[in-house]
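Take a look at the structure set out below.
The complex appears here without one of its protein chains, the remainder shown in place.
Think of it as A and B in the order they're written, each chain with its own count starting at 1.
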Amino acid sequence: MAVLRADRAIPDSVVRHRLDGETALRYLLIGLFGLFLYLFVLYPMAKVLWRSLLDNDGAFVGLANYVRYFSTPAIAASITNSLYVSVVAMVVTVFLAFLYAYALTRTLMPWRGVFRVVAMLPIFAPSLVQGIAFVYIFGNNGIWTRLTDINIGVYGAKGIIMAEVFYCFPHAMLILIAALTATDARLYDAASALGASRLKTFRTVTLPGVKYGLMSACFVVFTLVITDFGAPKVIGGKFSVMATEIYNQVVGQQNFTMGATVSVVLLIPALVAFVVDRLIQRRQYALVSSSAKPLEPRKNPLAEWSLFAYCFLIAASIAAVYLVILVVSLVERWPYRLAFTLKHYAFDTVGGYTPLLNSVYVSALTAVGGTAIVFIGAYLVEKWRTRASAPLYALSLLPVSIPGMVLGLAYIFTFNVPGSLLNRLYGTLAILVISNLIHYFTVPFLTATTSLRQMDAEFENVGSSMGVPFYKTFWRVTVPIALPSIIAISMYFFLNAMVTLSAVVFLVAPGTELAAVAVLLMDDAGDTAQAAAMSVLIIATGLMVRFAYGGLMRGVTRRTQAWTATATDQVALMGTGSLK
Amino acid sequence: MRRPGNRLTTLVLGAAVLCGAALAGPALAKDTVVIYTAIESEQITEYKKAYEKALPNLEVKMLRFSTGDISARFMAEKDNMQADVIWGVAATNTLIFKNAGLLEAYAPKGLERVQPLFRDKANPPSWVGIDIYMSAFCVNTEVAKKKNLPTPASWGDLTKPVYKGHLVMPNPHSSGTGYLSVASILQRMGETEGWKYLDALHQNMAEYTKSGSKPCKDAAAGERAIGVSFEYVALEMKKKGSPIEMVLPKEGSGYDMEANALTKKGAKNPAAKAFLDWAISNEAMALYAKYFAAVGVAGFPVPEGLPKDISKVVYPNDFDWSAKNRDRILAEWQKRYAK
Partner (left out) sequence: MTGSWPSGRSGTPSSVASRPPAVELDGIAKKFGEVIALESVSLWVGEGEFVCFLGPSGCGKTTLLRVIAGLERQNAGVVRMRGCDVSALPPSERNYGIVFQSYALFPNLPVARNVAYGLETRRMPRAEIERRVDELLDLVHLRPHKRRYPAQLSGGEQQRVALARALAPSPSLLLLDEPLSALDARVRQALRVEIKALQRRLGITTIMVTHDQEEALTMADRIAVMNHGVVEQIGSPVEIYTEPSSLFVARFVGHMNFIRATACERPGWVRVGSVELRHRPGPTPPAGTRLTLAIRPEEILIGPAVRDGENRIVTRICAMQFLGAFTRLGLALPGDTGPTLECDVAVNALAEVGAREGAELPLVLNPEALRVFSDGD
């Protein structure tokens, strides 16, 4: 082992290599990546923080805004409301999703594939779609209410929680499926050899094994709910949460200062959840050894059929939600005129199909540009260690903890500045692309990093030893090997950009309306049938794109099968385009 | 303290702008005009067909929000103005814009045909009204029957305990309809009594919505029994098949005017003026008149279901008062009723 020997004076600096064109290019690219993150992450966030310390006229007031926020009962209530809704939705979602994931991974019950697919549906819909559906089902004049005459009082916390549970269900389910799959059958063999009862085995083997998965699911759901804006907007009624409060402060009252203040407060729980989640994930690696045996579920008719009934119920409810949306969009006037019509799809009131086309265009640009920036950025950070690597890595992880609304607001502060060159971006599709790209930056970045880390660290060195420029090796070796991850990343970007609302709602401008925002505005204006129709189109687009990507992935996998057997393993995690 | 990192920011603008320009600027062959509006979207659809035909060389970029939202946005952008034209935004708000110095006086072609009530008193005027809309209650008769609710006839009826939880009205912050109703109540009853009334009304309110038409649409969908909204939506919902009855309160409806204006930014844009000229043309007025009882130019037929002479049903509105006191009233409202 190398040892510490302080007595010899070895200079701290290293002998510098002559700066050749290649190295210069690399530094330039690293610099550009750094500037990109600075300009679109760090600088805007600093602006929000700074803005929360100013009054509406731009004078520095210290923490006065925070004092006002916490001392105005009407606004401060949004904090406790947000926490309440998030915690309840978290507990319910994780509980339901755990049972569901357990049934899918640990039993041989029929229809497992169908159940899995159906449970993924909410990923393809903006969160407010769930809200709209629940109004149609449990609203004062909803199907359920009309049929049973029982009004559950859906407007408010109850409705928000229900909508969020549906919205977050697939995200929690995916994490828990991964956790339940990564187990060691030998533990179960040992437990049964020791004569442990089913319940005891569950308590002493199953639960501890998925402990980290459960925690991770909790944090993901908590963050999704507390930062979500769509569902509370649609179904919250008078119940105000922090995300809607930001929207009301900013859009309704153009009170940017209070918007910034609420934003900074909203950052805290999201940031905490993120940090804890990272710490947990770091620990989970050690849990399953490489010699682990996968668990083969055993037949158990009683448990299977009860779990089948449970999954059927959940899957049917999820399917019902989207069926309601579909039906509502196709009838004349729910619930008074039920004749079939396509007129709600004409969108003759709101710029026609422009928002949808814009959305597809923006999503495609996000997919292409985001994938390129994320992958090249991760490559530069991971493969060319410099002093900038650690800060760039940290900056790349930061976006996941920035709620979309906060990012959008930060971009207003950054780009809506008269006379600034940055102002050129304001009101363009480009800024929507960038905000999506940053909003969903971290998960793809981590995927790219993982995929790059799995590659031999010496590829670049082999190339440069033979005088092959790094960009050629990147293009001929790194990219082809990482192709499955790259495809997964671009799909993740596309699908998320298609449904996101919070990151773009402040940034749309005349001519750059997006589909999800159109849903919001139509619902706001009371045109719910059209909102449902637009939702159907968003979901349909997402499903088609997902389908196309599935085909693409199969093609790539087939082609790469010749040289690798493990090309798809990490795609499983992102394959659905979920996990924010 | 300075804004963080300005120098570095300036350094990278080049890249950002290149990127922006590449995405943002598909060649601007047509004359572009940016319009902010609060007109109901169904109506815009109708109007759009007309102006696209009349002004084929115009590329219209339109942003529609509720009155309060679009106004707030326009005000917030005052240092970095985006809009060229204000089209169909409540006169109260337009007056506020004028007082803030955000408008350019402009006399659109054909101004002489517009009735005096419908225009800014200054010459050339800073704003020109195109139509009048007024508060109206939308009552879902089916729901009312099920819930045993009598049909309200007046503002006063709405505070009866029987309606508790069945009412919905627009938030005056975001909605022009909401504000005109509140302003009209305060003007009619005086501030002390007015706020007392609003307190009582609040007790019955299920929700305050963002948009002015949403209460009526909620009532039409059967989600709520009664929505305080404005007359056009009530008729529209009834036409579309909902069991809706329109009630104009007997104390008199509040009203406001949808008005047009040229912004400081639009002053340099000939296309903006061309649009404003079209917006008070007979063709445009005929279209407005399909939805509103009173439009800027006299002599158009009144739509089915609306009173022939609206001066009989509205409570007179002091626009100056409404504009001047808007911030104060909204702040008071916020304090009392926002959650």
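Quick notes on this structure:
We adopt the following convention: a residue touches a chain if its C-beta (ideal position, glycine included) is under 8 Å from a C-beta of that chain, and two chains touch if they have at least 3 such contacts.
Model, not experiment: these values are computed from the prediction.
The shown chains contacted by the absent chain are A, with contact judged over the whole complex.
Across A:203, A:453 or A:472, the single residue that touches the chain missing here is A:472. Contact with the undisplayed chain is limited, among A:15, A:150 or A:342, to A:15. Where chain A meets the chain that is not shown, the touching residues are 1-5, 8, 10-18, 20, 22-23, 456, 458-459, 461-469, 472, 476-477, 480-481, 560, 562-565.
Note that only the chains that are shown with their structure count from here on.
In this assembly, the C-alpha centroid of chain A lies 36 Å from the C-alpha centroid of chain B. Looking at the complex, you find that chain B touches chain A at residues 1, 3-5, 8-17, 19-24, 34-36, 40-42, 44-45, 61-66, 68-69, 72-73, 75-77, 79-80, 82, 143, 171, 173-174, 206-211, 213-218, 220-224, 233, 240-243, 334-335, 338-339. Chain contact summary for the complex, chain A toward chain B: residues 32, 35, 38-39, 42-43, 46-47, 50, 60, 73-75, 77, 135, 139-141, 155, 237-238, 240, 248, 251-254, 256, 332-337, 348-351, 365, 416-418, 420-431, 433, 509-511, 521-522, 524-528.
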